[in-house]
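Take a look at the structure below.
All protein chains of the complex are present and in place, except for one that has been dropped.
Now for chain A:
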């Protein structure tokens, strides 16, 4: 019998990802670190020396990692590698992420679960494209503990001023991403300065060496004390029992706890926690894969969250997300995917591209599409109401992933929050069109758009709308008019003039305008829409391409024209709540176009309106060339 005691329970290894631009020295850093901390298996160092000699090079620490033949032949790391590594009693796993652009997805594969990152920056070259890209990813996958290693400072002669100047540039870059680096370590991986031992060439540097900085990485925070989230992974029927299995993402369960199930909101108690070859369990915590029975014996679906009634997730059918797009082709509005969130899978359509990150300076801009392997904020329309928690770094909350029809992952989509609902209702099931706005615009020779005319009754909205319509149509533009009275005669015939009905009238007009505009048409809406809130609602519903046009006619003129006799009727007390008489009209503060009609003929004004619309819907020159 052995007298050796069973080893004490150990902490799980802390994963650390190494990122940075190609050739800034990631692999060298790792090789050197393993060598300095005596973490290499016997024979491995000899292998490196032999391999380096064979290729006529000085000792090449990176050969340790570049274990695939193709990598050594090309001198680049193809895929991420994981290397166990120990500092004192603490176990780490180093994840090496490649710097080459086309291998982005491998980097994410390696980095997504890391506790901390070492961002390697060549102090001579400063931040490069991959530096920015990797830093952006660190932010999007939620790694906040970032150690910046300013490498190759031997080439700067260990000069304090030069090194600190380089640090300032990197600080500014990370600041834009709201990343606060934990520490900057000036180092030379090749020479071993400030790696595992303090460099004697930089007496001015008082901060930690790389190994000291790694040892100071905090242990992952426990998720056990947060409200319960148990996504259902599967439901088994073994013998006579129905067993619900899944991994507790946060919080804990106890036998007897009452929980709510998924969007249907059924309630049940945890009746038992089932297990095999363990002591009987009455409780389990975040991180454990569990099997439970429920009382009453309700049947959840895969993807349903079990959660406490006191702390429900958010519920929405339109969700704003950040996106890291992993495809080599662009992403456009209207494309459909599946959104995976924990074990759930939802059909989604890209409803809007809210902004796209320009990698040169990490600023956000409006754009028609997300470029290949780009970063963006987008709005997803989900085919049904779904439950989610917004993304929080260091937890599994809100870790959305987009997959295509072939179940291939095409992007990461950390969920930010509920997007403004287009229709104010959640039970919508939008499907995307395979024809993009851009395709339509190219075919028609102009963009679609919504030109929303507001003004007092009798201001001349309908007359001007029809005049502009005729002019635009004669120029070959696909244009139509949605006029208040026409709408009320059909689509809105069920509506009266109460505040709620007026608002609904606006909502319907905007929704129809959006559909027409999305089909590539130019839509002129002529609707009193008296309040700022009305027009704001319309703007939200229509989204991009909404133009507010104020038909500015003095009330006296309107009342004098009174083409429908409405002012007279209102004055006579026959109409209640008539805009301008006993209901207010809020003029636009900053309309896209203001048309004063009092001193111009309606022909002239209609021509001005048509000219304005013509300018707004013009394709730019690049697009024109593409068309021809």
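The working rule: a residue touches a chain if its C-beta (ideal position, glycine included) is under 8 Å from a C-beta of that chain, and two chains touch if they have at least 3 such contacts; residues count from 1.
Here is the rule we use: contacts and distances are computed from a predicted model.
Between the names "Glutathione import ATP-binding protein GsiA", "Integral membrane protein", "Glycine--tRNA ligase beta subunit" or "Sulfate adenylyltransferase subunit 2", the one given in UniProt for the chain missing from this structure view is "Sulfate adenylyltransferase subunit 2". Of the listed positions A:19, A:33 or A:141, the one in contact with the omitted chain in the full complex is A:141. In the complete assembly, the contact with the undisplayed chain comes from A:340, out of A:340, A:461 or A:535. Only one residue from A:208, A:287 or A:393 touches the chain missing from this view: A:287.
The hidden chain makes contact, of the residues A:13, A:87, A:183 or A:255, with A:13.
One chain of the complex is left out; on chain A, the residues touching it are 1-2, 4-7, 9-13, 41-43, 67-70, 72, 78-84, 91, 105-106, 108-109, 111-113, 141, 233-234, 236, 238, 243, 245, 247, 274-277, 285, 287-289, 291, 302, 326, 340, 342, 396, 399, 401, 403, 406-409, 412.
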